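Heads up: the structure comes next, in structure tokens.
Apart from one protein chain that is not included, each protein chain of the complex appears where it belongs.
Let's look at chain A:
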Amino acid sequence: DQVLHIVPETSEQVQHLQHLCSALLLDLWKPWLPEDIQAGEDLHIRVPAPLVQEVKDSLDQHMVSYKVLIPDVQELVVQSMAGERSSQRQVPEDYIYTQYHPMEEIYQWMTEIQNSNRELVTQHYLGTTVENRPMYYLQISQPSDKTKKIIWMDCGIHAREWISPAFCQWFVKEILQNYKSDQKISRFLQNWDLYVLPVLNVDGYIYSWENDRLWRKNRSPHMSGSCYGTDLNRNFNSSWGTIGVSYNCSSQIFCGSGPESEPETRAVAQFIETKKSDILCYLTIHSYGQYILTPYGSTTTPPSNNEELMHVAEKAAAALMGKYGTSYQVGSTSLILYSNSGSSRDWAHMTGIPFSYTFELRDNGTHGFVLPPDQIQPTCEETM
């Protein structure tokens, strides 16, 4: 693999490069997204070895000048790892999915998942958190000549719901381990792209590991640092601030200073907004309670496609119960749980994504947020 350094000169060149990157799914090192490629700005692209000639030819054809920044990525990687053998992290085969992992290990896991599944997986930058940490999602996409619809799933919007990121990791593992042998999964990938965000609220998750296991919100400071955290699931622009929220920072359901006031919220919303015409299904994973929740939380007026939404959710709950007998309740948040505004799921549906669901995983309150690790496997298996 080679890394090329290009400084596009004209907007035609920019357009051509954007097209090339998207069409060949090239790995953008700088900037992160094709839409951020600009004339006069540095562009660094990593080109997989088999495509190097094709890309160079295309650049030549369009009179785009380039330099080879890194002639052999593999060599560089080997070199940089030579001194780090002893602290080398687990390869995906060794990753223990039946344990909870801290954020550092999840970041590493994502990199390794991409590296060992290059034909299918790409890691993408989504945005930055309050405390300046990167948010990454994994795109699982089988190369094909047709554009596929997207299923988006995010985990860990609430810090203390540890089973949620554990499920996202499990889910990715299951897909990647079985897509060649499992007909259902391989057929699925022929028609759909999966976008998985394993930890949305990175700062909060880390805080729940290091400081307060029952932390829920993000870590944005308020009132000159005397109070912290906005409930990201009250911060979306869906009837924001109207019901089931608090305007007081010290509350667990503080909705923030305004809709999308939080960088984490904006990162997700902006991305989904740009892709919304291709997204068929928005899933957001929480715990606990054992529910499959449909829109809306902010009103009891049912969404336009309520019948279909309920039908699909009921089938999901039945399939889930078939595994270990775990029963999930299905229905709209405002009817079976409580009222709340500003949820990501409501926003996704209002933005036009037809199938929008919140999953509240195990359990029913016995262990609540502190679900023991021996329940990770059954929870993930049944939810899968």
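Basically, a contact is a pair of C-beta atoms (placed from the backbone, for glycine too) under 8 Å apart; a residue touches a chain by one contact, two chains touch by 3 or more; residues count from 1.
Here is the rule we go by: contacts and distances are computed from a predicted model.
For the omitted chain of this complex, the UniProt record lists the protein as "LXN protein", which is one of "AP complex subunit sigma", "Small ribosomal subunit protein mS29", "LXN protein" or "NADH-ubiquinone oxidoreductase chain 2".
In the complete complex, the hidden chain is touched by one of A:118, A:187, A:213 or A:323, namely A:213.
Of the candidate positions A:177, A:252, A:329 or A:351, contact with the unshown chain belongs to A:252.
Within chain A, the residues in touch with the undisplayed chain are 99-100, 208-209, 213-214, 216, 231, 251-253, 289, 337-338, 365-373, 375.
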